[in-house]
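Other chains dropped; remaining ones untouched in position.
Order of writing sets the labels: A and B. Residues in every chain begin at 1.
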Amino acid sequence: MNYEIKLDIFEGPLDLLLYLIRKNEIDICNIPIALITEQYLAHLGMMHSLNLDLAGEYLVLASTLVHIKSKMLLPPAEGEDEDEEGEDPRAELVQQLLEYQMFKEAALGLEDRPLLERDVFTRGAPGEAESAAEEEAMIEVGIFELVEAFRRIIAGLDHPEQLAIDAQKLSLADRINEIMDRLSEEKQTTFAELLGETADRRRIVYTFLAILELMKLRMIRAFQVGPFGAIRLFLSVEE
Amino acid sequence: MGGGMTVMEEKVAIIEALIFASETPLTAERVMEIMPGAEKKEIVSLVGELVRQYGQRGGGICLREVAGGFQFQTRAELAPWIRKLKAVRPAMLSPAALETLAVVAYRQPLVKAEIDRIRGVDVSGALKGLLEKKIVRIVGRKDVPGKPIIYGTTRKFLEVFNLRDLSELPTLRELKDLHE
């Protein structure tokens, strides 16, 4: 047995399968499923005996292989029409393997490019004649950095659970911003006006929740004339 | 402008200095903002002349088109010397990260579940590393139940892999065997 050394460098079950196909010099479109299944399971057994962490995906593919193998052993069922008879149980797996192989090659293609900081380097020093480095360090940000920054902050808090974000809270913030925009422009508005023409159920709910939140925060006041009259909204504090 | 050691036209000198001083590849659009009155066509042709000059000269640096802009870089063949200067092993992406990146680059915009499916493993770790390195970014959310996050590559991806734009990615090997 000489595969031990290979074990930890597989990028996943598909990678292991591709390795076995290459090692056996098999046509990927015509995999001898019994042989490959046997070798695949042997590898898994070895990984297990070496106490390597077996990701669940390896086991899923193992069961897929076993399933395909059993399907191929069965004689075609009675009364099956020709189309189904022609269906190769390996087809889906082959397609998946080909697709994966294509991206694996693409990854190697990327690695072959002249890479920044490996093959090519840009100017190392601050390039200006007079250094304009007196500004504080600036960084360019994306959404990921934003949420990561928030996660960092609340990780250091005593009661992080109070600060969990959910999509609902954010939708609410959207509506709150819209309502406050409208009020700062028009001084007053009504519930009906805020809903606009769309009678989207979610929008109605969030608009209502936003109004409640704004009242709770004492940012707006709501008045109603009569039991079924229009609900009028005003800013609590004039700007 | 003329080649060689003849004194350079002022406009070309300014563009050269701007490209040199810029932290990221400098686009013609940015040059136009800085030098009002310069037309895009003119800028592109002057930069082209600079690229040609540096190429002919065969020195240690060259001027390349990257991520839609222009950037001075050391010549790739000299990398061993520069690595010796920097005395650091290049921070390479792991094979898992490269595979994940390849899927994102060619199939973008796409959701994580699609990357998981193609690679046949959970790509959480690799994806997070790529996000942290700012090679991959969150593009938005898909308008389907659960609103999954959509990923794509960044400008930095183009810079790191020395690509003019995404269309410069080599075409994927044909999937002819796939669909009959």
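A few comments on the model shown:
Convention: a residue touches a chain if its C-beta (ideal position, glycine included) is under 8 Å from a C-beta of that chain, and two chains touch if they have at least 3 such contacts.
Source: prediction; values computed, not measured.
Summed over the full structure file, the protein chains occur with the copy numbers A x1, B x2.
Keep this in mind: only the chains that are shown with their structure count from here on.
Note: centroid distance chain A to chain B, computed from Cα atoms, is 24 Å.
Contact residues on chain B toward chain A in their complex (touch as defined above): 20-21, 64, 71-76, 79, 82-83, 86, 90-93, 95-96, 98-99, 101-103, 105-106, 118-122, 131-132, 134, 137-138, 147, 154, 159-163, 170, 172-173, 175, 177-178.
In the complex of the two chains, the chain A residues touching chain B come out as 9, 11-15, 28-29, 55, 57, 61, 95-96, 98-100, 102-111, 113-123, 127-128, 140, 142-144, 148, 167.
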